Every structure is written in structure tokens, then in C-alpha cells.
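One structure is given below, encoded as C-alpha cells.
Here the complex is missing one protein chain, while the rest keep their positions.
Let's turn to chain A:
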Amino acid sequence: MKFGGDEGRVHSRTIYVGHKSCPPNEAYIPPKFCDNRIVSSKYTVWNFLPKNLFEQFRRIANFYFLIIFLVQVIVDTPTSPVTSGLPLFFVITVTAVKQGYEDWLRHKADREVNEYRVSVLEDGRRIRKMSAKIKVGDIVEVEEDETFPCDLILLQSSRDDGTCFVTTASLDGESNHKTHYTVADLESDLQYLSATIECEQPQPDLYKFVGRMHIYRNSQEPDVRSLGPENLLLKGANLKNTQKICGVAVYTGMETKMALNYQGKSQKRSAVEKSINAFLLVYLFILVSKALVCTTLKYVWQSKHDETWYNEKTQKEKETNQYLKMFTDFLSFMVLFNFIIPVSMYVTVEMQKFLGSFFITWDKDFFDPEIQEGALVNTSDLNEELGQVEYIFTDKTGTLTQNNMEFIECCIDGFQYKHGDGSSELDGFCVTDGPVNKIQQKAGREREELFLRALCLCHTVQVKESTKQRQDQNDQFDQIDQVDGLGLDHGFLDPPQKEMGFIASSPDEIALVKGAMRYGFTFLGLESKNMKILNRNKDVETYELLHVLNFDPVRRRMSVMVRSKTGDILLFCKGADSSIFPQVRQEEVERIRMHVERNATEGYRTLCVAYKHLSAQEYARADADLREARLALQDREEKLMAVYNRVETDMILIGATAVEDQLQDEAAQTMEALQGAGMKVWVLTGDKMETAKSTCYACGLFKKNTELLELTLRTLEDGGRSREERLHDLLLEYHKKAVQDAPPVKLGITRSWSVAGHDYGFIIDGASLSMVLSSSSEPNSRRYKNLFLQICQNCTSVLCCRMAPLQKAQIVKLVKNSKGNPITLSIGDGANDVSMILEAHVGIGIKGKEGRQAVKNSDYAIPKLKHLKKLLLAHGHLYYVRIAHLVQYFFYKNLCFILPQFLYQFFCGYSQQPLYDAAYLTMYNICFTSMPILAYSLLEQHICIEVLLEHSTLYRDIAKNAMLRWKLFLYWTALGIFHGLVFFFGVRFLFSNPALQDNGQVFGNWSYGTIVFTVLVFTVTLKLALDTRHWTWINHFVIWGSLAFYVFFSFFWGGIIWPFLKHQRLYFVFANMLSSVSAWLVIILLILLSLLPEILLVVLRKPRGPHARQKKSSAGDPQSPQSPARPLLTRTFSDESNTVI
């Protein structure tokens, strides 16, 4: 929102480092920037009340109740304003207190941040200042473990190589150390630095920054340095492993990237909530029509019954205008009947969701001992949506697989090198086994070493010093220790190096470095631009790091340029096969391609390694181009990309590596259960088709008899016709196969795929998808989309590979908006999954290794994929059943609450006389009937958890919002009407002779209402008791407690002449009622009569035999915990993939 306004302003800002005019002779005009105060709070003491109230009443429901309340205050209405004012006040107050408390916490946090003391260098002196006082251009000094107070450009570091380490846990949750670099070649004494920084206006992307620094020295032409994200230290990040740094503030306060990223996620609404709104409309309609009927009848009645002598109108009434009176009468009726839409339902639903979500966090089955964390609930609004999922979109890496990389083998010059014990599996053309250093002249020793050096050099891995280790053990090391452990076991390392650890943003880089280590080449670290390698002869080789051509998902490769001791300039490049092959000399390709593809089908992640010698001129040109591109303020990315592409050509392929990404625990079982539950699983991955396909086989998403329909570049390029035509043909062909020839889809819940003998799997890649989605002509594109969707929906599983993050979201959106608006769920662990997590109805983050962005943006986060099963099948199912019942019950209980009130109007001259006392009207929803349903909606397990997990098909019973369909809603409404009629007319007939006591005394209208109300409270509560299938002591306590409380309250309320009440209507009414045998008899009769149909239905309903019976047997043994040392699925998975392919 802040950003839109920035368009009109200048595209860059200029910062004077240390507020010194630059060049020195020019006049210094201090530019205006905002101060460094962080305001995350929404309210101040003064505006809290109005602002908070305004925001609360923007909710349609609150506003409705406010209107009702105001009507009660203004118009002479039958019920006192208290009846609706009190609940509303309660709701508003609770919400306000909660929000106020949250805001107070934010204020406190803000104050802590703003008043934090920081050191600022001014004229060579260190001054302690409050963080809030930092201005743009100040030079700030930060010490180890401190948090950066604003966005800084790193000028000076205490480390001699001009780097510093930071963790950005509080920004994006990634706990690994990241390296940032000082601006090159600065004066060592910052006091004499005179420079300006030109950089872009603040923007929220944490990973983007472009800027330029002009350094003025002795009135020469200013030196220009490029600034990138690697120079920028973000507010909120922590300095690690570095004693202190100095930096100049570039963005402060609300303009820091952290503040710009501080924004709520868009609200997701659940299907249940939509149902509630629909039902509300129905009830609103009922309400309005009731009021209209009554108003009309009132005037019809009044025309016959003139004003009687015993009941004259007041002067005021006589004077009011007839039409105004009609209108106020209408409003009065609305008020009288408004309890049909209760405030308390919103409160109860909110409470149910909020409290219910604790069960997810508390579930010890979601606890993962490895990361010491359980599930995380980011929003409680979607609990029930977990029970409605129809499509699951899952990421592959880190979700289906562990993202726990292990170096498996490599291939140098077409010869395979496999490490360790798996050698026996090797077949055919592969001759080598064992480590390289043992034997074999397969590839020349030269090539081997070149390859290994490439592995050692071409990466962005940091070496972690042993001295610092202990502090950080916990977080960073879990990702490396296993590989590390392997290295140790095989004893390749010298003792002092045992304590060496690596830090990298991607685990496969570490796996590769470890792999090289295993073959004798150890990366020792980077020291002031020199990379050191310990080679097989235990000699240290040093390479000067010239440039790093960073990895990006478009190029899918990265390179480094190094200068060896001998002065040769080498470029090493590693990347995906598809991105490397076109860039290398073709003669090598075929031999290696075979290996790569074979590895890929086994589910390994493959990378190809290439190199190239650069002549001095070539380097000079590349160097110049790179520097120029890095300095560009605009389109820097594109320019850099172009240079990268230019440099990375004509390389020589050396070899390929295979890294194994193990399947997650129980991935196959989980997928099977989910599919059994009627969910369709789509795998969306950026990975290669072959790798992804084999993962799919391993997970059981594709089975042996699954017929694969492929729509990839490969199939599109077959046949020699244009891609567009081919796409058209293929789509039609597949459509015929999967949709038209498939047996007719059974309408309703179950889909044909489970029944049909033929399973189809669909594979599409990113390029083809973009062709489908954005075909050249508009009608075609829509048609393709439709065909595509229909094919996909008829396939058991769909695999989308080579997807860009945005394409993932596109697919989710496509399915989400398709016919029937199916509920979608996305699950992923990495930053590339964020878009699809945000897009889907429910977003699940895996607390994986690729940082915490997915977790941060998700609605629920779980440590492992296998937890998804319980989350959906057990928690989702239960939550859905609970809330659906809650909603239906609430509407029902208010309908039969208000219906007698409505019917009473026919007997009291449509005069808006309430049937129940005000206390009963108010307390009905708050006290008498609220707790049992809340307890029910938190604790009910109509089928116990073990059974739900065992029989995944049970999930289908509630698919498509089954419990909130109109049919059921009608049933509940009919039940409510039936009950209302029974209550009212039962008592009406009793009152045909109001002499109900054995002393001949008579009962009046308040006794009438009290009897109806007593029947009502008991019936409604017992109805819930009948529906309860899971009686814990809490249910017992709350159900019987509510009834007891009602009786107690009635005695109490009627037992005293309340001095603050105008009317003592209920004085001893309840006690007198209980002294009448007839009243007792009628109460019992009516309760029984009301519940009779319900009991009958329960009996006649198809018994849930099998589940009920199995419950007992399985309840005894809780699922045996899966041992973490479970054999990984890889074996079966490669077996299977072999047989299939």
C-alpha cells in the first residue's frame, strides 16, 4: 500500500554516508527520510476505542447486532436493549480486550526496539543513541549477536576477509548463516570516508537490492562500486561469528525491508463459513417474513379490535404517524425475533476454532524429535477445511522427499564412480566401483582431478570454524551432520578436520562438497578471495575466486571463475543437465547423458559439471561485462543474466553427479491413505521429469498398471509437426482416452477412478503447461484449459514437472476455480512453494530444510509429510463434523427458541408480547445452551481417531461439505419447526384450563413462557446428548451442569424481589410451576415427544457396524511409533521403477 505511492517519486535515493557533503565542495542538503521508529502497533491510547470499535463494526454480523441494539434503544420494543446489548457488549469487549492486549504487546515490542541503544559513529566518536533516532546516512556499529537496527550497507567488518555472517531467522526463519560482504576497497578509517550511495527506493523483496556507491577521494573522479543484496544487512537479522561491523543506514524505520514485509496474509474463508452465510440469509429471510407477517396481521387485527377501554393507548402512541408506527412495529417484531440469528453463534464458532486448533499443536504424533517441534497452527479459521480437501498439490523436494542429500555416485567422462557398499547393483556398461583413488584408469587421472576440483570450487559453501561450533550446534548442523557422519565413518579426514562443518543455502551443495571430500579433495574454505583445497596428496591448492555467477532458477546453473596458482583462468559450471547440455561441446554429451538419465530414473538429483579455460582477453571482457552489469541500477538482473549466458558457453563437459534425495518416512503409505480418502494428489515440482516420475512411482502415486499420458516437450516434438498442432492432437487424444472412454463418472462423492480398471497418470512439464495456459488464440486457450482440466481430473495422479513457482500457483488456481470449486490443499517446504501455499484453500508448510518461508506463509505447518495423514483424516474429519454439527445445531436451537415466540403473537393480538422473560431471552444462548455444544464441538469423536486413520475411505463420507448441504439444513430446520410447534401447542392445550395447581389457583402468561422455556432448554440439550457419540467427563459435566444451572438459576432469579428490576414478573413463577403436577407431566411429555422422531431416526439409520466394532479392538493398541531407523523406501522404489521402465 505504501508502495503504490512511490511510483511518482524518484526511482532512487541518494544517501550521504556520515552526512558529509559529497563531493566535499558541494553544499550538503540533508535529504528527508523517515526516522528509524518502528510502529507495528495499530492503536494509540487515544484512538483505540473509536478505531477498534469501527473495525469491529465493519464485520457485517456485529453491525447487524448493533443495529438491532440501536432499534431497541430508540424504538419502544418488547425486549429491553439489555437482551441484545449485553451479548453484543460481551463479544465486543472480549474482542477489544484481546486486540488491545495484542496491541499492547506490539507497543512493548516497538518500544524495546525503538529504545534499544546503538552505537553511532559521528565525527570519529562513538555515540550511544536510541535506535529510533538513527537517521539515514548514519554510520552504525553493531556487535556480535546484536540485531541490526535498520537496513545497513556493510562498510567494515572485523573479519579480515571483509565478510560477516548473519542469520535472518526473524525475517524469513532461515536459521543458517549467510555471508555478506563489505563494499570493496574502502578506507580503513570510516571517518575519512566521503561517499554517497545511490540506491533504489525501499521495496519489500528481501532478496533484492540494487545500489551504487560513489567514493570521493581527493577530488578525483569518484570511484563507483556496485551494491547488491550481499552488501545489505537487513533490520531484524542478527550478526554472527563476527565481532563487529560498521554500516551506513540506507533504509530506516517503516521503510526497512522488515517493516515493508510486515503485513497480514490475506484472509482465507472456509467452505463452512460460506455455508453459514448462506444459512444466515435463509434465517434472515425467515426473520423478515415473520416480522412482516406479524406486522400485517397486527393491523388487520387492529382494524377489527378497536382500542379497548381496558387498554388505552398512551398519548404518544396516539400522536405518532400511522406509517411510522407501522415501521416501528416492524422493527419491534424484528427485535423480538432477532434471537433467531444469535450473536453467540459467532462467538461459539470463533471459540471452537480457536480452542480446537490447540489440539493440533498439542498432538504428540506431530512432534518430530529431530527438529524438536510439533505442528504449528498459523490460522484457526480453516480447521474444518482440512476435512474437505479434494485436491492435494505437493511439492516433491523436501516434501515427498527428505531433502537430505547424499552423494551417491558420479560419472566422469562417461565412467561411473560409485561409492560405498552399493557396488553390486551396478550393471552393464559400468565397470568401476570403489573410490577413485584405489584403481582404474577409467577416466584419465587428469580428468578425475579436474572434476573433483570443479566440485570443490564451484559452490557457495562456507566453512564453519570449529571454535564457533558449539554455539550454533543445534540449528545449522542437523542438515550436515549426517553427511558429516559418513565422512567420519570412512575415516577420510584427518583428526583436526573432523570438526569442520559446512554451511550452505542448499543441501545439495554440501552433499557435493562432501562427495569430493570422500574422493580426496577437501575444501578448506575461502580466505580473502582465495579458495583453498586440500588435494589427494595433502597439498593445499589455492585458487583466487574471481567471480561467482550465482544460481538462479531460470538458468538452473551456477558458475565460478577462478585463477589458479599458475595463472590459468578457469570457469567451472554446474547445473541441471538440460541447462548444461546446450552450453557444452556436443561430443561429450551422449556418453554422459546416458548416465544422467539412468540416475534420474532412479530418483537421484543429477547435476552436470562443465568447465572452460578462459584466455586473458576473454576474461577481461567477461570481467568488464560483469562489473558493468552489476553496477546497473535498472534491469540489473536481466543484464547480469545476459552476461552469464554469454560467458557460460562453449564449455567442456567433465561429468555428472548423482545425489540421492531420500523419500520421506511413510510417504507411500501417506499417499495411499490420501488417495483412499478420495483426494487427488498432484505433484508439482521444479525437478526433472524422470526424477519426479520415479519419485511418483516410489510414493505409489503411479502404479504399475497406471497408463501414463505425457504432455511434455519430448512428446510435443515427436511427429515433426508444429508444437501447437501436436498439443492440440495430444490433448484430444488424451481427452478421448481418459474422459470419454472412461466409464461414466458416478455423480456425487465417489469418483470413478477407484472403480475403473484403468488408471491414468498425467505428466506435464512447465513449457507445455504454459502452452496450454497461454495459447496464441483466445478460444483455443480456453478450450485447451478445459481439455487439460478434464483430463487431469480423470487421472489418478498428475505430475507437473519443471514448474516455476508461479506456475504452481497457476495450476492451483486453475483447479480451484474449476467446476464445483473443489477444495485444494498445497503442501510444500520451500520458498518456491509459497505462491501455491498462498493460493490454495489450505496451505501446509513442512518444517523442512529450505528455510521457513513456507512455514511462515502456511496456514498449518507440520514437521513431516507423514503427519498430513493424521492432520486430514483425523483432525480434519473431526473438525469438520464438529463444526458442521455446531452450525446446524445453532440454527436449529434458535429456530425452536423463537418459533413459540412467533406463534404466541397469534394469541396476544400481535402486540409483540414476548413469551419468555428477558432474563431467559438473554441467557438462553449465553448460558443455558452454549456450553454443551461448545464441549461437543471440541471433544466429539463420532468415530474414534484410530478408526479414521485406518479406514481412509471414511473421509469420503463428509466430502463436498456433506453435512452442510441444503437437504440436511432442511432436515434441521424441519426439526426446529417441529419442536417449536410441539413446545408451543403442547402448553397451549394445557393452558386451556389455567387452573393447574391442586389448590385451584391459576397460572398466568409468565408461567406459560416458563414452561415452554423449560421444555425448550431440556429438549435442546437432550437432543445434543443424543447426538453425542463420545461422552467424556467434560461432556457429562457440561450437559448435566447446564441443566442444573438452568434450574438453579430459575429458582434464584424468581426467588428474590430484584430491586433493580422494573418488573418482578418471574417472582416464584418457577417454584410454583414445579409445585404443579400437571406442569411436570406436560414437560416430560413434550420433551419425550420432541425427541421421539430423533430416536427413531437414529435407530433406523444404517448402523455404522464395522467401525463401531473395530473401534474396540484397535483402541487398545495405539499405533506403534515408527522407528526413525526405518529402512528407507529407496530400495523398493528403485526396484519398482526398474520394473516399470
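The definition used in the following text is that a residue touches a chain if its C-beta (ideal position, glycine included) is under 8 Å from a C-beta of that chain, and two chains touch if they have at least 3 such contacts; residues count from 1.
The criterion applied here is as follows: contacts and distances are computed from a predicted model.
Looking at the choices "AP-4 complex subunit epsilon", "U3 small nucleolar RNA-associated protein 15 homolog", "hydroxymethylglutaryl-CoA lyase" or "Cell cycle control protein", the name in the UniProt record of the chain not drawn here is "Cell cycle control protein".
Of the candidate positions A:Y64, A:Y181, A:F367 or A:F1045, contact with the hidden chain is made by A:F367. When you scan A:P204, A:G525 or A:G909 for touch with the missing chain, the hit is A:G909.
Residues of chain A in contact with the chain left out of this view: 78, 145, 167, 169-170, 173, 175, 238, 240, 305-306, 308-317, 358-359, 361-364, 366-367, 369-370, 372-374, 469-478, 480-481, 484-485, 488, 498-499, 501, 907-909, 911-914, 939, 941, 944-945, 986, 988-1008, 1026, 1029-1035, 1057, 1061-1064, 1067-1068, 1071-1072, 1076-1078, 1081-1082, 1085, 1088-1089, 1092, 1095-1096, 1098-1099, 1103, 1108, 1111, 1124-1125.
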